[in-house]
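I have a structure here, written as structure tokens, and I will follow up with some questions on it.
Of the protein chains in this complex, all but one are displayed in their positions.
Chain nomenclature is as follows: A and B, assigned in order of appearance, with residue numbering initiated at 1 for each chain independently.
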Amino acid sequence: MTRLLRAEWTKLRTVRGWMAGLVLAALLIVGFGALFAAAGHSSCSRGPVEVPCPVPPLGPDGLAVEDRFYFVHQPLDGDGTITARVASMSGQIRLPDATPGVRNVVSGLVPWAKAGVMIKESTEPGSPYAAVLLTGAHGVRMQYDYTEDLAGAGPSGAPRWLRLTRAGETITGEESPDGARWTRVGTARLPGLPARVRVGLFAASPGDIRVTPNTLGGSAASSRFAEATALMDGVSVRGAATGGAWSRDDVGAEVNPDGSVHHPGGLVRNGEEFAVTGTGDIAPNTTQSTIERSLIGSLVALIVVIVVAVLFVSTEYRRGLIHTTLLAGPRRGRVPVAKAAVVGGVTFVLGLAATAVTPALARRIGRGNGVYTLPVSTFTELRVVVGVAALLAVAAVFALALGTLFRRGSMAVVTAIVTLVVPYALAIASIVPDEAARWLLRLTPAAGFAIQQSLPEYAHVTGLYAPAAGYFPLPPWAGFAVLCAYAALALGLAAYRIERRDA
Amino acid sequence: MDATIEVSGLRKRFGRTLALDGMTFRVLPGRVTGFVGPNGAGKSTTMRVVLGLDAPDEGRALVGGRPYRSLRDPLRHVGALLDAGALQPSRSGRDHLLWLAHSQGLGAGRVDEVLGLVGLAPAARRRAGGYSLGMRQRLGIAAALLGDPPVLMLDEPFNGLDPEGIVWIRGFLRELAAEGRAVLVSSHLMSELEDGAGHLVVVGRGRVVMDVGVAELIAGASHDRVTVRTSARSQAMAALAGAGATVAAGDREALVVSGLPADRIVAVLGARAVPFSEVSAHRATLEEAYLDLTRDAAEFRGAAR
Partner (left out) sequence: MRRELRAEWTKLRTAPAAWWLLPGVVALTVAGSAAAVGFTTCAPAGCGHDPARVGLFGVQLGQGLVALLAVVAVCGEYGTGMIRTTLTAMPRRAVTLAAKAGVLTGVTLVAGTLGVLGSAVAGFLSGGSALPPRAVVGSVLYLALIALLGLGVATVVRDSAAATGVVLGLLYLFPIAILMIRDEDLRLLLWKISPVNAGLAVQATTDVLPLGPWAGLGVLAAWAAGALLCGGLLLRLRDA
């Protein structure tokens, strides 16, 4: 087998066009990544002035978060408890203008509008927190540190009693229909929580997300302003409270050029009744550019790799060289395996060289243009970088196996592209309904593209979780395994047929 | 239009290799001209330039006085066989000829005619991919004959043929030449042309080494050498040297004599009563004459020699 591998490696290496093709594929990944990063541009305006877009705050685990809400709070030293009753929740949503220029505002709550009690390290956006809250349509939840979300006992609306208890680094959330019988919702551990924290009432409402078909292809999600107002009473803070006076903060708010807050929240206090109004969300940030978008060139590279891998075997059939190859190694079934190992290995190495440098390069270029790329954990970044290179390598193996099966170059290229690229194109174009699109990305080799998804779906964040937005129906490694299974099947068939059929 | 191929001063370079280096010759009607030279001497390239497939860097090639690419219905002027395997295997032999015929404004009738001429009619409707090498060669010749052209060019038509096929092509080419056509046949094996060609253009390293009639070439290569076998070698050498001949010792009893014709040698030896068993004039084969000529020109030569 070693000899066979060496022979095939020599074959691949000595045809200048093939090696040039594979190197070109790697360069395309880097080139397109840099090109699109350089051509992209993002700017934000504050009033009439164009300003650099604000960099989103980072949460406790280093991921970008959204942390915007209205907070009525007081300091809490050491352990303690906050209790409050959400008497009612209401809100308003701004819809597309029916009459141009006239604001079309209707009352209502978006499903993940939220209000309740919170313990937070500080009012700094991105700082650790835990909250138990009532939502627009998802009942009582306990949420903490942006990504964690626990459901309460059942669907229940206002009025509802909520309670948070701090004991060291542990915070327990409870709910109650009457303030007497309490049920635990969940427990959060906030490591490193300092002695002095903020405790209080909050309200927030993410924008109203509408998904419309994009005429350019795919779907577009647009978010419209929404705010929530919670009427809360029965507020009590027990523990080592200092003073007991309430402060108010529009946490994470944008400030207009004139110094006023953009879309301010507010508190209307009527005796023991607090009406807290807020907008924004406390959640992981999913709206910025992702790391896998910098690897867009891998699609072009994929086509090049498919062509080279097919040519690597189909030219042997066309020129009759396959006879020589089979004579040199009479155990025929090993030939396609050796070829696959060589072409897959070379593709992986070259691809990895490209995918390793491209995200950092694109991030740097993009930052200069005001484009922010969401940070991901080292493990995720590694998975995307290695995964895309592996995707190219497995695609090469798949194409090579098809080339051995069909013997005809163009047929093999067509089949590889039709099974690998076309389902992906169909799935992300809006023409196929989302459910059909998801099945395409579960059952066809195109499932392998899941390996590049860097952001998970969050159940507690409303968003467009469609394939077009980069969300795949299968987990990354499962999707990749589907592609691998297809490649292995094709390679097995190729080995079987070359063993059985006359060359 | 007259039936000639004229090639003058062709030069062509492929990367670092100089494929043609001032190739110049003429092919005249009424005879088969052999186009010989070692592999890589530029035979195929010359033919491709004549057919307008490759563009020369310098020089020009004319068919009947005109550049190939200016010919209307070129197959009525020149028929060519370059690579008999160059057809789409899924198409039948007859369909292959049919589209060629249509490109020259000819009909299906002519196709069946040439198929009969080369003896391929029974297999005409089968996939060309299943043809044997000989059948493909016949199909290629049929394609060359399609337009009944006054000029024919065949690149290595004997390659891979069985002896019967070789004899058939030789005879066929002689017939075509006898009808007044100019026929150019390339080969790297002189022996294949032995009874076929009346004229030879010998090439090496991209240029013409010799442009000569076959009879003339053989005579020239024989160098009037005479072999003498005698049991009294020293006596004979002295006698012949005295008569003005150049004498070299061959193996055992043989002497190679030049400078005296065979009848004079017999007279001289007889006059001095030197015994001899054989006096024979040496006649070179075409092969030997060719090797002699191309010795310097051969590009690829075994290092062991």
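Observations, loosely collected:
Definition applied: a contact is a pair of C-beta atoms (placed from the backbone, for glycine too) under 8 Å apart; a residue touches a chain by one contact, two chains touch by 3 or more.
Keep in mind it's a predicted model, so treat the numbers as computed, not measured.
The omitted chain makes contact with just one of the residues B:Q88, B:S132, B:S258 or B:S280: B:Q88. Shown as candidates are A:L231, A:V307 or A:V482; the residue that touches the absent chain is A:V307.
Note on the undisplayed chain: of the listed residues B:S103, B:S191 or B:S277, the one touching it is B:S103.
With the whole complex as reference, residues 36, 39-42, 212-213, 215-218, 289, 293, 296, 299-300, 303-304, 306-307, 310-311, 314, 318, 371, 403, 408-410, 412-414, 417-418, 421-422, 424-425, 428-433, 436, 468, 470 of chain A touch the missing chain.
The chain not displayed touches chain B at residues 48, 51-55, 68-69, 71, 73-75, 80, 82-83, 85-92, 95-96, 98-100, 102-105, 143.
Following the convention adopted for this analysis, only the chains that are shown with their structure count from here on.
Per-chain Cα centroids separate chain A from chain B by 73 Å.
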